[in-house]
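Of the protein chains in this complex, all but one are displayed in their positions.
Then we have chain A:
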Amino acid sequence: MDSNDKALVFGEDVAFGGVFRCTVGLLERYGRRCFNTPLCEQGIVGFGIGLATQGYTPIAEIQFADYIYPAFDQLVNEAAKYRYRSGGTFTAGGLTVRAPYGAVGHGGHYHSQSVESFFTHVPGLKVVVPSSPAQAKGLLLSCIQDPDPCIFFEPKMLYRTSVEEVPVGEYTIPLGQAQMLREGADITLIGWGAQVHVLAQAAQAVADADGISCEVLDLRTLLPWDVQAVTASVNKTGRLLVSHEAPLSSGFGAELVAEVSRRCFLRLEAPPVRVCGSDTPFPLVFEPLYLPGVERVVDAIRATVRF
């Protein structure tokens, strides 16, 4: 907001700080550049696209990712295609859309959804998911500065539970680059957002109990995803496990597994496995049964290693 006077922050209830307090203080410091919108997701994103084509840097908030669907048309048909269809005349690249996503323990059907795979299927968009506070700052700044429209999904479970030292001042983390959280030799575990922490726990558990050495990759950007890092890792370990909260069928894990299977076919020691949410709507009381928790990941690691 300081360095770019064409940056605007808007969305439902952001002026008082937002439902997760992400925008606290912005109104006081930047006045009219941080403002509330009425309750209209399609309008919010469409409005943001219009601003972006004028060279502004709109940072639109969708209050919960579960509510992003009315804006789906604007994102897919307008934001993603603006430059392409106008022969380069206009672009909606300045747009960044932020939305809290993912399970939070009691969110139920409409406050827990993981929607990333709907958007990774759209050429023209970028999809980014941080897994910690320091990641969040660097990745968000990259999205804001990125010349293409970006969607930034913030794991709401981590708003309160994740604590980290975050460097003051501006810094960016490049998009399209995964981060290795743990080096290993026997199997590659890939995740993003809050699930990365589940994978880290599982990796430690099998290291302690079975002596299995896991390499854990935080994908960070889903579209475009870091093909180099993933294939390098799988070529090293020979095994792949992808884990995400979103339902299994046609989740983003499917894309990763398909591509890795093609590129690393001869190196693979076991079929790549996905440990994901069940193919049901996100349930209310069955949340622990639905989610890919540590125990399930551990079971899958063991089964894959012993294949």
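We take it that a residue touches a chain if its C-beta (ideal position, glycine included) is under 8 Å from a C-beta of that chain, and two chains touch if they have at least 3 such contacts; residues count from 1.
Convention: contacts and distances are computed from a predicted model.
Participant: Which of the following names does UniProt give to the chain that is not shown: "AP-3 complex subunit delta-1", "Pyruvate dehydrogenase E1 component subunit alpha", "Response regulatory domain-containing protein" or "Proteasome maturation protein-like"?
Facilitator: Not shown, but named in UniProt as "Pyruvate dehydrogenase E1 component subunit alpha".
Participant: Quick one: say which of A:Ala185, A:Ala209, A:Ala258 or A:Leu289 touches the chain that got left out.
Facilitator: With A:Ala185, A:Ala209, A:Ala258 or A:Leu289 as choices, the missing chain is touched by A:Leu289.
Participant: One chain is left out of this view; which of A:Arg83, A:His111 or A:Arg220 touches it in the full complex?
Facilitator: Of all options in A:Arg83, A:His111 or A:Arg220, contact with the hidden chain holds for A:His111.
Participant: Of the residues listed, A:Gly43, A:Pro133, A:Pro224 or A:Gly238, which one is in contact with the missing chain?
Facilitator: A:Gly43
Participant: Spell out, residue by residue, where the missing chain touches chain A.
Facilitator: 12-13, 15-17, 19, 36-40, 42-43, 66-67, 69-70, 105-111, 248-249, 273-281, 283-286, 289-292, 296, 299-300
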